[in-house]
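With one protein chain withheld, the remaining protein chains of the complex are depicted in position.
What follows is chain A.
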Amino acid sequence: MRLLNLFKIAFKAIVLNKIRTLLTMLGIIIGVAAVIAMLAIGEGSKESIRSTISSMGSNMITVRPGEDDRGPARGSGGDVQTLTLNDYEVIKKKTTLLNYITPVVNGGGQVINGANNWPSTIYGVYPEYLDIKVVGLQSGSMFTDAEVQSASKVVLLGQTVVDNIFPDGEDPIGKLVRFNSIPFKVIGVLEEKGENTFGQDQDDVVIAPFSTVQKRILAIDYLNQIMASATSENDAPEAVTQVTEILREQHKLLDNEDDDFTVRSMEELISTFSSTSEMLTVLLVAVAGISLLIGGIGIMNIMYVSVKERTKEIGLRMAVGGKGSDILMQFLIEAILISITGGIIGVTLGLGSTIFIEKFLHWPTSVALYSIIISFAVCAITGIFFGWYPARKAAALDPITALRYE
């Protein structure tokens, strides 16, 4: 029997039972739509994490004092004073894999301009900081090495700080502002970067020469961190190893002693956050997959009922020359048509709800082509898998019994 005829027969059976077919499809529709939407959300958040982190400088390497503080129930390394300017100089001298490097000290305080003040964080850095963080200037200029040497009282402001202490929109360049009680001259405004994925406002910063912040504001002799950028993204892991070796030697650590500092590349940071979101995606997809499975069982159920209900029809088809394989194919095609049609509606619905989520909930989404392909494949397989048993049952009927069935 020609396949086209079988399709016609199966299609007719579906059209004759519209409501029932639609209800049967519903499980598949919801399952597929859920898979597509969940994967889109998962992919979207992964991509947005990646792009945020790369915008912070994908070659960036940070050195913090204290042990690796990832994982629960560890103290923050912020108060540990094991990192010094000397460490910075040694690394700078010995490294072969770093382009830029700067010591970083930072502290909180009030930025004040007349009657306006704003709580922010001041970073004391070297001019290389901008290259490492890949931040440009909106206006003005960066301070020079000479200004770092002389501990000049100049600052660059982030856009958030500018908006809050110059609410009237005047140009801050050349103005005097105070950080805590110390007056600074504004020499530049940083390019706007917006919020990162973790909800941190990257524009709420004040940047000043390293020595100024270390001595005049914080009055400390250690570093909060060292920031550097590797010669390329690929070199980053090796750079991490190199910096670690240099510092271990510098800190005279024995082989059995743990690092008293932590070197991390952005790549690691990305994978840390990605793995969290990946796990979430897997969970979401698992839930969606279960609903797809239930949809499949729904198809099996309805096909089983359909075979029972149409026993006499099957008997007739056999009596007029339908072979077992014809009957098998008829019911199998019917099941596959149901599941594939459900799949198409499901994909459409999934894409629709993805757009809805993006537009109205403002969650980052990204529809991966593979999720559509996989959903379709799963639908077809579901149809075959769950249609097979009822179809076999139909094909194995004895025509005599089937004809007499009431």
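Note that contacts are C-beta pairs under 8 Å (C-beta built on N, C-alpha and C of every residue); 3 or more make two chains touch, one makes a residue touch a chain; residues count from 1.
The working rule: contacts and distances are computed from a predicted model.
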Point to revise | Chain not displayed: protein name in its UniProt record ("3-hydroxylacyl-ACP dehydratase", "ATP-binding cassette domain-containing protein", "DNA modification/repair radical SAM protein" or "Aspartate carbamoyltransferase") | key: "ATP-binding cassette domain-containing protein"
Practice item. Among A:K12, A:K185, A:K308 or A:K359, choose the residue that contacts the chain missing from this document, as touch is defined above. Key: A:K12
Review point. Which residue from A:A115, A:A219 or A:V320 sits in contact with the chain not drawn here?
Key: A:V320
Review point. In the whole complex, what residues of chain A lie against the chain that is missing from view?
Key: 1-2, 5, 9, 12, 16, 312-313, 315-326, 399-400, 403
